[in-house]
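Yeah, one chain of the complex is gone here, protein chain that is, but the others are all in their spots.
Right, chain A next:
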């Protein structure tokens, strides 16, 4: 019920409240600020001031909570409050009304004031209009004058510029005089646009003059750039200015660079001179040292100068390092080229050392200036090459030297022997050449090692290796060379030989013998000494890496030379026996042995044979050492007993060989051979006079036997051979050492002849002896007058 009745009342109350709250805008906010969930009984009593005030709820709450007394009290309170509120409301209404009245008054007054304003405004407009027209008048009257003034101003500016340009030559002159080139350049560049625009017409003279001045400036600046006296800074500035003047700086740069190059050329010439002088000097030892030193200092000074120039250039022209590096490297390269030329001229190591020292100081100087070029590395590499070159050239000279010494034999033999013992001389000379040469080479190389200056010190280990390698290589080459000389070279190096190989017949046998002995000498004396030297001063290179072993392998070389020595000795024997074989061949090919005439004297081929042996003996005597006690040992050997046993047998057989018992004869030979030890004809050859001669004699006699076996003889032919052999028997004793073997072989020849004879009747011993005696007498007669 209350709700129904209370609804309009509520509406009214709510409107009132809204109005009030909109007026006191703080109320709803304070009301809403209350916590919404204060549904407790205390809270409810406070909600009377909030917006969400529910009157019924409030009433219920109040009734529930309060007792009668409380309710009454509340009622009183509320009545009082309501009364208060009513009066407040009334007050507000009155106040608002007052305000409204006063506002109405104000509006009334404003209305009165505005009426006079219209006229005022019109007056103002009028005045403004008149002001505008006046100012327009002034404007028009002043316009022409202002134009004029502005024109005048412009003309003045132009004139000032023209004045500047006309003054420019003079100013430039002045600048040139005071050397204020920077200002001059600034003026000139300022004037440039004008010259560009009007230069052809109005300012021709002026432009010409100023250009002349600028040309002078450019000249001066160039001079400044090129003059070494100026400070680097000044020169750099000059270059900057030139650049501003649109001067082709690149060409300048090129020019300056050319200058540097020119400098370099001169410098190199200097260095060449230096080394030249030092080389010349070297001949005359001490007196030359002073000029040498002087030129060295001169050289150093010029290099210093060069370094300065390079430094300047580097500062003046930026980004020029690559070019300069190249130049510096060129410099070093040229240095080393000069060195290389020196090396080719067979320079001494001392000179090489000085050259290296000079180069190193130069390099250090340049490196200070130009670290970008990494000159020390570059120089190091070049030095590597140079030292290697030097070592190889030293070795090749050495090789040449030895081969000269050796080949002199051949040349000398051709032009008739003047000395008595050409082979001996040659052998001694070449032995000396080998020893002395290797010692010299060592001396040279040791000087390289002893040097403590930068380059060589760095190269030390490498040098040691190279020297070792060099020796190894040298001996291999020497061996090859020897083989080449004898025409007996490896199949492997055929290509080389196609050109150089000498036909085997043309090689002098003596040379071969000398080479044989020389090889032996190298193996037994030279190599040990060199090994010693290397051990003492060239050990411990070790850059090669241990897995390769040392570069110099003496055992290897010894082996090579030993085998070569043997090879040469065999070759010598071969050559000699071949010659004798030809002799024998001719002897047996010529006559018809089946129709041979009675022997009247020893055949002359024996003389030729002995002559050959004699020649061999002289050669061997010159070159080969004497064997020790060979004769004695030989006579004790099996061979002699065998031959002494077979001799009577043979004589016996020969005596009755005319009996027709050839079969039993053969049987006897067989038996004899069965009983005796096999004759060791082909023993190992040693490098002694006796061994070589004996071997050749034995081989020749064996050949004789073989030739005999190919023929068929009649009685006289047999007797001729018998006579010849008999003579040989008595003469060969003096030549060959191994008497037993020689006897045996000579007997074999006779036996073989008997076997190949249709009617083997030997000469009677007295006749034989007589004929041999006459021959001996004849030869001694011949030898006496000669």
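Heads up, the rule we're going with is that a residue touches a chain if its C-beta (ideal position, glycine included) is under 8 Å from a C-beta of that chain, and two chains touch if they have at least 3 such contacts; residues count from 1.
In the analysis below, contacts and distances are computed from a predicted model.
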{"item": "\"uracil phosphoribosyltransferase\", \"dihydrolipoyl dehydrogenase\", \"Ras-related protein Rab-7a\" or \"WD repeat-containing protein DWA2\" - which is the UniProt name of the missing chain", "value": "\"WD repeat-containing protein DWA2\""}
{"item": "From A:109, A:134, A:345 or A:559, residue that would touch the chain that is not displayed", "value": "A:559"}
{"item": "Option from A:128, A:400 or A:758 whose C-beta touches the chain left out", "value": "A:758"}
{"item": "Contact residue for the chain not shown (choose from A:531, A:581, A:618 or A:688)", "value": "A:581"}
{"item": "Hidden partner chain, residues of chain A it touches", "value": "476, 480, 490-494, 497-498, 503-505, 556, 559-560, 563, 574, 577-578, 581, 589, 592, 594, 660, 662-663, 666, 669-670, 673, 678, 681-682, 699, 702-703, 706, 709, 712, 755-758"}
